[in-house]
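Only one protein chain is missing; all other protein chains are in place.
In this document, chain identifiers A, B and C correspond to the written order of the chains, with residue numbering beginning at 1 in each.
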């Protein structure tokens, strides 16, 4: 069975496993106050020369989104997010569980635009204290649809946030894939300047687990560790997470991983286009969204493990995801299967 | 200045004030355990001969919605509500503040339909524990747009709730107006059979304050008072609320109040129609929503206190609200002003 | 049956009822933005000449404590309170329901002391983010035991709060009784200078309901109305609360009420002392706590409605409470009963 279901279906790059083995019996301080976390932070900081940032390592995406948002917002403040955003849909109400409304705005290819933010903000100001106060703009990059924000788009979001007094937060669960996408015209240092807080996803780009939260806005730095601990987001053996990011940022592994995943997906998407499969979305990264018929779906399902994204009348939107360890030979077989399926109906 | 801004702009019916004065120096037990609350409960129960219900008195609408929903839902369960529902918009995220997502569904003339409920439920079941569990259907009757559910519509909602295992809750902030609307073909006893919980609004129909929560589903009855107290919703001098409902249900005052408000609104709406003002919504109760031009708006604003509901290009949707104490002579003047304004562009 | 059970067992001073009647059919703006609330705020502000304060009217004690604390604290911050404090015990976990721990400290005659605050704070700093951050000192004045803080005690609390960076909040549910106690050597203006926030209780001192929150710390003023609304603490007919405080602060009614209640209690307590009843606590205000035998308890219960506070071996601590409307003749009969009971056993 070929595996194109997701990008968290395997373990991690070998460098991480090797380091885990190497230090296994060392005596290390707990709760992320150890030399490995310190080193990992220094490695990440070195990619952000223009700002002094605070860095924290958390174990997974949902708890990271939850901890950041809980840390930042006052009780009556709300999140502005796409209706396709991860916090809007697939986190089982984890943001609402901390007391905050997620205002779901229409997405534009998976992205938020300044226009919908401004319209929403203005509507809320009309009745003021009778509605929540929209305060934090949440974006995912790459988005849940595989698209990537451009430099221009991010600067415009920063501008509208400045104009309206909003925070800008980037969910970077797939930031590695975004930064190595062909359409990306900026780097970590730029992101740090545009966002008040963002995170660098490890789980979906070569690590066993772990997201590196980068706080750039000085007013948001104090007391983050209190909220981490309260929220169950501080690991006793915190160095495990430091080790992940040492591994990822050694020899630019993180970018190599992202680039590989994107390259594998591009081959698939290019073939889909040439075979005239409709696309639900033109992806810039490691997720590809062809639209297939029921017969094609049945045929592909025989040998390939993938996800059904949505149904539209008699067609299905399916999703192929590649990762840091997707093999060229598997892509070749997938392409062959797609060719065969294209002949069906 | 004529007052058509809302239905909570004056005090209360004289019977309530008289009773307050009469018992002012009596010694009364606190926290709603007093003879006045008991009597008010008996009066309300007498309108629901077919079911034994639990009744609690709370001070206002937002805290009532919040307390009921917090009482009923498990942490991961969510509310299904219209995008025009009061809990969706104008309660400053009070439901989310208790940890629960409000899933906003498209309204049909201010109402929820079984179709959108079923579609939403099915979508949530697909990824199951990765999304919230939709569990409680919240409807307002009369709706925020002045419309009233019919018997057929409510029975269909009950059916879909039974089919999917959902609770049905009715926000009755304007239940008095709904029950006395021309389109209403049911009574309190029916509502008690269809809803797991509902409330009878006092604040907007003749009382100083107060909403009477009626719990009909036996499994939802235990421990409600714990949640009331924890939520700050239990008044020390609870009998004040009992007194409101004794006043409202003496001599059918509650229905007389609703009927009067509706009658005043109907005169206004009928005139609007005959004057060919467009209506944003055809109302069944005490709120009327004409669409006016900027010039008409300016003219009307000179002598009338009313609310702007929304703006659509160069037109304004405005709202006139009548109440239990709206005077015929004020309606006559309003109608005259509308006639004059209709001549303007 | 003589009523000495509590100080919220009757309605309100006649001035309030008269004003309610007088303005009953006026058209008044909602949500506390009306002229009556404005006037009431001006009347209260006039007692605090040295500071410009923000004033808000809420309906009862529990929701007031909850709203203030939720407004002030960050998620990981905690309340420091006496084990006898109202938020510690008799609010059904309403503070914890907003996510905040109430750290219960040993009381000294119902009061907090700088020593226990400092000890607690220092212990929490030891493991830092592994424990909550103690941030807000909650005191009641008069206390739940009827005692009153002295000027010296309050200034010392202010000093320790300044030293440790803590907020000082005073629950003034019985502030009228405290301010008119014989031991009180300060006024509202002083309290405003010592506390970051406090409230002036109406419910237990002559009003139908209502607590006036006074925010003195400028950094705590913004956005309070958002938290009020979200917490269900903003009444539609907000002017009802303005009317209460206009009534209370007209002709110094508030102080007359408190003084009367204290005077009645003092007569009872003096008699208890002269009859050699042990006291659980020497009260400075309108609550009196004699210790009686089972036989005495039985005797007194025949004609008097009062509360059992606690049991100690074979004795009972009982509580007599007087109020703004306790009648001299009732006190006379109570004293006679106490004399008769003192002969028993």
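By our rule, a contact is a pair of C-beta atoms (placed from the backbone, for glycine too) under 8 Å apart; a residue touches a chain by one contact, two chains touch by 3 or more.
What you are looking at is a predicted structure, and each value in this text was computed from that prediction instead of being measured.
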Visible chains that the absent chain touches, using the contact criterion stated earlier: A, B, C
Sole contact to the chain not displayed, among A:100, A:204 or A:266: A:204
Residue among A:54, A:77, A:91 or A:284 that touches the chain left out of view: A:91
Residue, one of A:30, A:49 or A:222, that touches the chain absent here: A:30
Option from B:229, B:260 or B:319 whose C-beta touches the chain left out: B:229
Selected residue (touches chain absent from view) among C:27, C:65 or C:92: C:92
Missing-partner contacts on chain C, residue numbers: 75-76, 78, 89-93, 96-102, 104, 127, 129-132
Touching residues on chain A - with respect to the absent chain: 1, 3, 5-6, 8-12, 14, 17, 20-21, 23-30, 59-64, 66-67, 91-94, 97, 203-204, 208-209, 226, 229-237, 240, 305, 325
Residue ranges of chain B at the interface with the undisplayed chain: 31, 70-71, 74-76, 98-99, 129-130, 132-133, 223, 225-230, 234
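Note that in this section only the chains that are shown with their structure count from here on.
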Topology of the chain contact graph, where touching chains are joined (line, ring, star, complete, other): complete
Chain occupying the most central position, where position means C-alpha average: B
Separation of chain A from chain B, taking each centre as the mean of its C-alpha atoms, in whole Å: 42
Where chain B and chain C are represented by their mean Cα positions, the distance between them in whole Å: 34
Rounded Å distance, chain A centre to chain C centre (Cα mean): 50
For chain C, residues that touch 2 or more chains besides their own: 226, 229-230, 234
